[in-house]
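Note that one protein chain of the assembly has been removed; the remaining protein chains are unaltered in position.
And then subunit A:
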Amino acid sequence: MKERAIQLTINGTAMNLTVPVHQTLLDTLREQLGFTDTKYGCGTGECGACTVIVDDKDSLCSCMALAATMNGRSITTSAGLAFDGLNAVQQAFIDQTAVQCGYCTPGMVVKSTSLLRKNPNPTEEEIRKELEGNICRCTGYDSIVKAVQQAAKSFPETDAKWDNAVEVKAGVNA
């Protein structure tokens, strides 16, 4: 089995890893490192449950990327958004009761944060468009859209990032 040595920064911590070349980033995160806040929903990039932020802004379905191709990149999961308290999106998801079973939630939170980092004042249509790749079977999406709208009001000030974090509050699983 071929392996490759890579460096990944995950939720602010740089890691030197050896990964099988055919291993997805999702499996590296979940199985190799224990970041189980990133969820397996379909394994084919259709549901968005495994969404992570790459290099602080863009989002990606981690089931669709091989870890070996991510050398040098920075990965943020939902747990990594919560430093010194929740970020605005996470708080808004609680306030708007946008969480039901919680399985899509980490991916939704990550995707919404990615959206707001790129576009801090999205219209409702832009929010819905951006979330099309993230499936939620519980909420019917209205509460999630409202949560993103709420978070947008205080973005980007309330978007704590790991690089200015002082202390890990919402423990990372690893």
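Some observations on this one:
The rule is simple: contacts are C-beta pairs under 8 Å (C-beta built on N, C-alpha and C of every residue); 3 or more make two chains touch, one makes a residue touch a chain; residues count from 1.
The rule we apply is simple: contacts and distances are computed from a predicted model.
The chain that is not shown carries the UniProt protein name "Molybdopterin-dependent oxidoreductase", picked from "Putative membrane protein", "Pyruvate dehydrogenase", "Molybdopterin-dependent oxidoreductase" or "Carbohydrate ABC transporter permease".
From the set A:I53, A:A68, A:L131 or A:A152, the residue in touch with the chain omitted from the display is A:L131, counting the whole complex. Note on the undisplayed chain: of the listed residues A:I6, A:L116 or A:V145, the one touching it is A:V145. Residues of subunit A in touch with the missing chain: 30-31, 34, 36-44, 46-47, 49, 77-79, 81-82, 86, 90-91, 93-97, 99-106, 109, 125, 127-129, 131-132, 134-145, 170-171, 173.
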